[in-house]
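A single protein chain has been omitted; all remaining protein chains appear in their positions.
Letters A, B and C mark the chains in the order given here, with residues in each chain numbered from 1 onward.
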Amino acid sequence: MKERLDELVMAMRAVRELKHGDYCNLGLGIPQMCAANLPEGVHVQAENGVIGYGPLVTTDNVEQADPGLIDAGAKFYTPAPGMSFFDMLTSFAMIRSGRLISILGGLQVSETGDLAIHSLSYNDEYPQIGGSMDLAWGAKRVIVTMTHTNKEGKPKLVKSLTYPLTAAKCVNLIITDVAVIEVTDHGLILKEFAPGWSVDEIRSLTEARLSVSDDVKVMEL
Amino acid sequence: MKERLDELVMAMRAVRELKHGDYCNLGLGIPQMCAANLPEGVHVQAENGVIGYGPLVTTDNVEQADPGLIDAGAKFYTPAPGMSFFDMLTSFAMIRSGRLISILGGLQVSETGDLAIHSLSYNDEYPQIGGSMDLAWGAKRVIVTMTHTNKEGKPKLVKSLTYPLTAAKCVNLIITDVAVIEVTDHGLILKEFAPGWSVDEIRSLTEARLSVSDDVKVMEL
Amino acid sequence: MTVKICSAAEAISVVKDNDHVASHMWGLCGTPGHLYRALAATNVKNLTLYIENFLPGPPGTVEWGFPDPTMLLSHLKKIVTPYLGGRAYSRTGMQADFLGDLIKSGKLETEATTHGVFMERLHAGAMGLGGFYSPIGIGTIIATGKETRVIDGKEYIFETPIRPDVGLIKAAKADKLGNLVYHGSARAANPVIAMASKMNIVEVDEIVEPGELDPECIVTPGIYVDYLVKIPEGDIAGAKNLKELVKLAVALVNK
Partner (left out) sequence: MTVKICSAAEAISVVKDNDHVASHMWGLCGTPGHLYRALAATNVKNLTLYIENFLPGPPGTVEWGFPDPTMLLSHLKKIVTPYLGGRAYSRTGMQADFLGDLIKSGKLETEATTHGVFMERLHAGAMGLGGFYSPIGIGTIIATGKETRVIDGKEYIFETPIRPDVGLIKAAKADKLGNLVYHGSARAANPVIAMASKMNIVEVDEIVEPGELDPECIVTPGIYVDYLVKIPEGDIAGAKNLKELVKLAVALVNK
């Protein structure tokens, strides 16, 4: 097996989509790893009602941990100049405003950019939706970070979803452990591949139809 | 003609309906006059986003006038301990919460407690509704203060409204310049009359059917 | 997007013909007068204006030069408001039927609403809703021509969201990230408009560094702010001048 990018490298590639002045929301899992590597001037929002907060508390600065300062994943963060707090009605108006870039995890993305985040295999009766449907619907741009195939080696980029839908036609960019793929009106387009990988190798792991960009290139990290 | 109560006395009678801990909103006109005579511990709310403010600024303390502290009638008020500011979405949620007593003026009240506040005679094309429909609909209790008859001497307590409706079946108590009348499921009931007035005299100025309370009495002021 | 700090004229140049513009107006209080004057100076046409109250400022302020929304009349195609001030016109000596003439001649459309419904329609815009069933105004002129529906035995009116192209916002203070705080009941509809509008231009009396505003007390987060205009010293719409104006106004308004 060729080497795939690890989760931290995928997160770092996702971070390169963000620039000074951007506002973003980071989902659970790989997206959360973006937080440690954000460029200056990028502001992070969390669903539970905060924007512009600082780095997470670590065991090195545990005395800064404040029970009132947690993010959407219930991790403790440090304050930062210019941050603000608001109620969750305001938070979800913000999430739906088209002003945030949403970086989400994913189980599957379809050819048309449909996104599935939740499995029902375990929690058949009670899906854990959280804010994912709002985040996928309301963002200025939706970036999905996920492995290219699942634990059984099956493609996660599919013709149409087999997992339950989170939001239809919402994904703009997919960053996997082997490729960067844009979702366009003409389907999925391969923009970048991981070092050492070929287009054909990536296609063989992809169920969805995959076009190749004229300027396809090796992922820069 | 017998003497009728003046507007200030009507306002003072309305104030007697308020007790310590009550929250109220005072409409334009006679209701606004209540502000100067409120019992201790009554909090006034204004539609533009403030609750619990202090007395209005007068020419005696004009140096306290602050362009950011105006009430719904655009009058300048003084701050008071425990007041708070909020946006107008919050303000109208509050107004509709059933937690405020609303004291309003009126052009007409019907037998069933329908209220008309606006004439269309002048502003035929563009009624000045403001927040009156919200205030009449959402209050814990609606008290209307108005003269018993209009400038032409016609009754303002009518069988059914001839002016445009503000809100149906919303009025609980009517305080006029000759009477205090309760609106019940069985129609209007005369509770108090102005000094020197008889029940028959009040009925003669009233188009709506008017029952008389068993404990009808002279208005205490 | 990074907040652009610039003049009123530069910021207001993003307003285009046929745009839907929203603004608060409640006397002198929370009213973006500095931006009104900049907008009035453009050639923009056929705007739809969503506004709390459409009338001149309180007695005296017109003569003193405080900008009010009536100066925008020639730029407007339609006004949506709970309170259209015909009477106020006559009080300040202007022609009482000025608005009425415009309306009757078909040059100006109007749409009536209530303050509460207006706020909720803006909120529905901010949340991306398709509409909502409102309990206010059943059987009144507000209900005319609108769908009604009985839900759990009660009647409701179908109301639609408002999603303005541009919000003209008045705040007291901003930091350089666009975080806003207001002052007193000048807060009013400003934060609601800021959340509903696709783009916002904000006038403030003071701009400070990030971190100078208490994060617990910021009302409108900077993410909603696109253009930030500091009201120039000495401008009639500035805090210092308003404070003077108010002293004169008390005798007329608080009588």
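Here, a residue touches a chain if its C-beta (ideal position, glycine included) is under 8 Å from a C-beta of that chain, and two chains touch if they have at least 3 such contacts.
Just so we're clear, the structure is a prediction, and the values are computed from it rather than from any experiment.
When you scan A:47, A:192 or A:207 for touch with the missing chain, the hit is A:47.
Within the full complex, the residue among A:21, A:54, A:81 or A:127 touching the omitted chain is A:127. Residue in contact with the omitted chain (choice from C:47, C:127, C:143 or C:162): C:127.
For chain A, the residues touching the chain absent from view are 46-50, 56-59, 62-63, 65-71, 74-76, 85-89, 91-92, 95-96, 120, 122-134, 137-138, 164-168.
Interface residues of chain B facing the missing partner chain: 20-23, 41, 43, 45, 51-52, 79, 81-86, 90, 92-94, 96-100, 137-138. Listed for chain C, the residues touching the missing chain in the whole complex are 116, 120, 123-124, 127-136, 149, 151-152, 154, 156, 181-184, 214-217.
Simple rule for what comes next: only the chains that are shown with their structure count from here on.
Each chain gets a centre from the mean of its Cα atoms; for chain B and chain C, those two points are 28 Å apart.
Rounded to whole angstrom units, the spacing between the C-alpha centres of chain A and chain B is 55. Chain centres here are Cα means. That of chain A falls 37 Å from that of chain C. For chain C, residues touching at least two other chains, in rising order: 123.
Annotation for chain A: no residues touch 2 or more other chains.
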